[in-house]
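Structure, as structure tokens:
Of the protein chains in this complex, all but one are displayed in their positions.
Right, chain A next:
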Amino acid sequence: MRNSLYKKSIISINDLKRKELELVLNKSFSLKKKPEPNLLKNKIIASCFFEASTRTRLSFETAIYRLGATMVGFSDGNNISLKKKGETLADTISVISSYVDGIIIRHPQEGSARLAVEFSNKIPIFNAGDGANQHPTQTLLDLFTIQETQNRLTHLNIAMVGDLKYGRTVHSLTQALAKFNNNKFFFISPDALIMPNHINDMLDKKEIYWKRYKNIEEVISEIDILYMTRIQKERLDSTEYTNEKSKFVLHTQTLKNARDNLKILHPLPRIDEIDRDVDNTPYAWYFKQAANGIYARQAILSLVLIEQHS
């Protein structure tokens, strides 16, 4: 069957239709159940990390090898000759696109992946994070994990906690889950770090329930997914940080009234927003979530690079 993601660049979760998200999720499930070690045997994929991001890079590179593809690339843009010679991103992409079948790009500037598409001569680009903007495969692995643990992506109550203002993962995940029916959003953050208006407006437009809450206890008995994020010290002034921070830290006693099916997710790395004791509860799912990144990335790579899927 021909798939609509074939030869498509994966830049922003907003570009993907619900059907396409489902396609990726189905492929992720099938690859998790039944690995296909030769699926991309004759493909060469460039992994271009203009800024270091070890976790994401290793996850992508593992996905590449698990599908039997070959990888070329670099892992730290500051130490490559391209940077030293002052070559523009556009020229770099233009050259690399003549070598490979697909390009994974991580870059500190917002919009760089979108720019890369304009210079890649139709070779698909995979955005592995462009500044504070998008990181679509993170969202795909989040969705995959939610579906895997809840058996659905609809009729879910999702709480998001922490830095909702700058946290790109929560923005993208909200945008993605808003494409599925009857999900409700519970936003929990310091006043200075609330969800941006454009996200709230989008939810309002689609008549999707969302509300701000003061702390996790208020909602714990109602939610299926608790998506934790880190609050960076520099986002708040120091007194506010000390006063506020404790309200957004998850302890085992916070989970007292949790639903049985509750799963706690976190894009990682965590600092101290989830107490280590929580790791031993059945709710903790963040390490399994990170492991799912391999399957979600395998799925997206194979759907984009191979037209037919059995």
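Just so we're on the same page, contacts are C-beta pairs under 8 Å (C-beta built on N, C-alpha and C of every residue); 3 or more make two chains touch, one makes a residue touch a chain; residues count from 1.
Please note the rule applied: contacts and distances are computed from a predicted model.
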Name under which UniProt lists the unshown chain, selected from "Sarcosine oxidase subunit beta", "Metal ABC transporter permease", "Aspartate carbamoyltransferase regulatory chain" or "Phosphate-binding protein PstS": "Aspartate carbamoyltransferase regulatory chain"
Selected residue (touches chain absent from view) among A:Glu22, A:Asp76 or A:Glu110: A:Glu110
Residue in contact with the excluded chain [from A:Ala90, A:Ile194 or A:Ile306]: A:Ala90
Where the unshown chain meets chain A, residue by residue: 12, 14, 88-90, 107-112, 114-115, 118, 130-134, 198, 201, 204
